[in-house]
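My questions all concern the structure below.
The complex is shown incomplete by one protein chain, all other protein chains being positioned as in the whole.
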């Protein structure tokens, strides 16, 4: 049961080919079961004629379970040939963080986690280096080291995948993880791996984006959070932000300023994902803020 | 008739006390008349328990007029005890601009008008000075001078009100108009007079905000567009923006930088209003971007 | 004579290999001739070990001409093996604007020119289309049409170069000019042709940057003003700015939002140049704001 004693908030994310009556049908489905809509955001891609919706609603008291609610909605989803999911707002997203040696993104996520800022449950941390184990320990989060190398990559990734599955992980966050994941790995978590790239994509893909930015003499640097796909730095962009720089800034200054961008942009992307605000639209995202 | 040959887009803006089923009822109303929703944005004020909605939809071919559509919707509006309006997206908002001597905001609005950037029909310009008459003439817009003084204010305002009424003006834009309108005037156009104030309200109300900002030594200046109410600079805020300044900036620099803010912020506020994206919520606005 | 009756402001821009004593020698040169420094900004590139300085100073009454001042400074410049120029702040930069059909950047520059916002004298406008002639006429600026085509490019450019030379043009501004200038042309005006590119360079070089941005699904768009070099969109960046976009923005919306960026960024670049605030450092700029 969702709950028969306390109120419960529910979120539907849905996309399908556009047609008349979608909002009417969906909102009637909610109304008929005594749900009260809190927030509804809808978008139609005018080029692809695709319909995207996020609705959150509230039951003061519901006599059915989440799976019963899903079962009740299934005929509509099938009729619309839609991709959809229904989530409980109160249930935290099971998250695994991958890191290497830089601590700033991990620090940021752990701090937000510790004050309960987003509905994220950091279940474990995976790293190819032992350096950040003490930080994980301070926060009481299991820390697993997989020293990935060219030779053992397949094997290490298999261990990682097993660990993720055993822990029922929903979302993987690459918090400045300096290894490229294999296609096999990425395919297992479509639109469920979030990366932070330290440039304003599509500028400066690949390695050393701050050095590239410094050498090009840009007046603004950026950071980009995106879902990971097979092609490096080409996945759907979730969030970007920028900061002004000038000729006075050395390469070290860019790195320092960029750290603040990276951790805020990555944290925002994880918040948006965990609040079920993102739908993927081909190479792009629809983000209902 | 809305149109029986070409497609027509319609916008509904509505607010009322929140209750279950509002979205369902409204979207069914649209669906039953063969409208296809293009964009729906909904908000519930969690403190006041007030419901706000903007829906735009499209008829491929409609056999009824706008007033017939309004008549059909009226029972719902009455049942919800709602404040509402239905507008045709294709119909331009009849606009009067009030100016004094500064030309930058007027220039900006006339330029956007000339390239058709927003659904605004600038019907006339009113000023208390003749200075900007040549600019109006260049754009072919009627320019009326009312040399308001302390002694003749009532009389001048009456002439202005007559002129506005005779021209079926929907919205008045104060584009750096240096006179305070009387309560009597303001009451005639509730939430239909847009002002630009050259500060980041509520900082620096009243006169000489740039001087106040300069003397306070702020590191950021701003501009605020708001609906005019009886209380000076206290009306609901529509849009704000800011710009960085430093100790190097003289008072003249603040004025220069501020001009760019003022004209962009005012233009955006007028665009939002003319696209029917703003609902007033007490002292605040709900802006569906 | 600079002036023997009214005060006169002078600006020195200088770059050379770094060594001890440069500021001391330069400031003594100014002090010995009764100049009072108003503003001094200095930068040493820590990688290239290059010294850059902008000093502005004021003579309450000077008994020498600008060329006498230059002659007096020459030994220092030679000793430092420096690239340098001395300019009178009160003398406006002779400017030619190149346009095609879009009017927004031209409008912006003409408006700022008309209110005397920057020390720019717009001497003439060159276009490959006649469309914007009326706008030029309204502002009383000579407008020359050169219908450049693949076949006549050399000849047309020669006419343009003659016109520029005959009018003693200091700086050329490409205000959304849709032709690529030849290397021969560019070589004649090194670091004296300013372009506006409608993307956040180096992202989206070449044509249709808004379409590229739309298809990539970026969350922020940008505009970049840079000096033109032989390589397309690769010249030293002067100024950049950005604006947020979302999945709701159509390609047309990006174009509309981008217009505001383009005209403000280009106007700022021209202001910085005309106030003698820019030094080129290889592929980069040093901008003393």
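Letters are used for the chains, namely A, B and C, taken in the order the chains are written, and counting of residues starts over at 1 for each.
The working rule: a contact is a pair of C-beta atoms (placed from the backbone, for glycine too) under 8 Å apart; a residue touches a chain by one contact, two chains touch by 3 or more.
A quick note: this is a predicted structure, and the numbers were derived from the prediction, not measured.
> Taking the full complex into account, find the residue in C:16, C:40 or C:191 that is in contact with the omitted chain.
C:40
> For the chain that's not shown, point to the residue among B:21, B:236 or B:258 touching it.
That would be B:236, which touches the missing chain.
> For the chain that's not shown, point to the residue among B:17, B:137, B:180 or B:220 touching it.
Checking the options B:17, B:137, B:180 or B:220, the one contacting the hidden chain is B:220.
> Suppose we count only contacts with the excluded chain; which residues of subunit A make the list?
The list for subunit A reads 39, 103-104, 107, 111, 115, 117, 138, 248, 256, 260, 264, 289.
> Determine and list the subunit C residues touching the chain excluded from the picture.
So the residues of subunit C touching the unseen chain are 18-24, 27-28, 30-31, 34-44.
> Provide the residue numbers of subunit B that touch the chain removed from this figure.
Spelled out for subunit B, the touching residues are 43, 45-46, 52, 200-204, 215-220, 222, 236-242, 246-248, 250, 281, 283-287, 289.
Rule of thumb we're sticking to: only the chains that are shown with their structure count from here on.
> State which chain is most central when centres are taken as means of Cα atoms.
B
> Counting contact pairs per chain pair, which pair wins?
Chains A-C share more contact pairs than any other pair.
> Quick one: which chain's Cα centre is the longest way from subunit A's?
C
> Any idea how many Å lie between the Cα centroids of subunit A and subunit C?
Comparing mean C-alpha positions, subunit C is 43 Å from subunit A.
> For subunit C, what residues touch not just one other chain but two or more?
Residues 248, 289 of subunit C touch two or more partner chains.
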